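Step one of this worksheet: look at the structure below.
One chain of protein is taken out of this complex; the other chains stay put.
Moving on to chain A:
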């Protein structure tokens, strides 16, 4: 069967395997290994530098040395750090992220459930921020320094000046306490209610998205104005009689999107950081909340698992950004000079 298939379409398969995009994906996948490994080693090392171990954190300030020693023994923390790390790594390479040293629960299913919440939150934040930033930036760049541009600048500067946790509290105060439009806390799974799910994530997503929206708007607007004012291809397009909106949307935006994609890819780390505090405020059972709890209890297995997931997501995000470059500009050929 395999031979027959191979006999029928050898050229297409060979082409597919040899395609520059696929080669790049493979290369990135290989590069991800040292990145994730490095991140996990660094995390383990940093955790080991923080004073106080899991037993001390769990038992509190008034625990005696005997109580701490007894708990360390029960949790398996009496072994040397490198041994514990290698044990964890041995399991992780086979897909077993281990059991929490604090609760004894297997980490993988817990992580899966939490990732679903955080993934949806981050996805919504991206949609809101980009979905608003692009049209607002286009409108602002269409007539620079006019009223809309100035208003958008004011909003953006305000948004960039307000920390997202303050914004979160203000959103709750207005939209949950005063007007009871959205819930103040909690998460409704999509399996229970689609509307409830979207409602429960709207305020947290907006709290994360708003500063991003402000940043993306200013970034994209600035780039669009530069393109519109200084690039030859814009002058050529105008000379051809193409309307100003079409020039802006079809030509300038396409070029400016490169910078935006790069920034969005790099922003993913910031976004994950924001989920830690936002999930606390809105009592969302996501990855950020889990990570914070794990750091507080020095649960290195859970912290490692979270870091690995974040590292993989960061690598994937940058890979997607690279692939999008090719979609936007077919002249880009990966792996060729």
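Basically, contacts are C-beta pairs under 8 Å (C-beta built on N, C-alpha and C of every residue); 3 or more make two chains touch, one makes a residue touch a chain; residues count from 1.
Convention: contacts and distances are computed from a predicted model.
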Candidate names "Lysozyme inhibitor LprI-like N-terminal domain-containing protein", "histidine kinase", "Type 4 fimbrial biogenesis protein PilO" or "ABC transporter substrate-binding protein"; UniProt protein name, chain not shown: "ABC transporter substrate-binding protein"
Contacting the left-out chain in the complete assembly, out of A:89, A:116 or A:176: A:176
Sole residue of A:60, A:95 or A:230 that reaches the chain not shown, by the stated touch rule: A:60
Candidate in contact with the missing chain, chosen from A:46, A:93, A:127 or A:163: A:163
Chain not shown: contacting residue from A:39, A:102 or A:272: A:102
Positions on chain A where the hidden chain makes contact: 50-52, 55-65, 67, 70-71, 74, 102-105, 163, 165-166, 169, 172-173, 176-177, 180, 183-186, 277, 280-283, 285, 289, 293, 296-297, 299
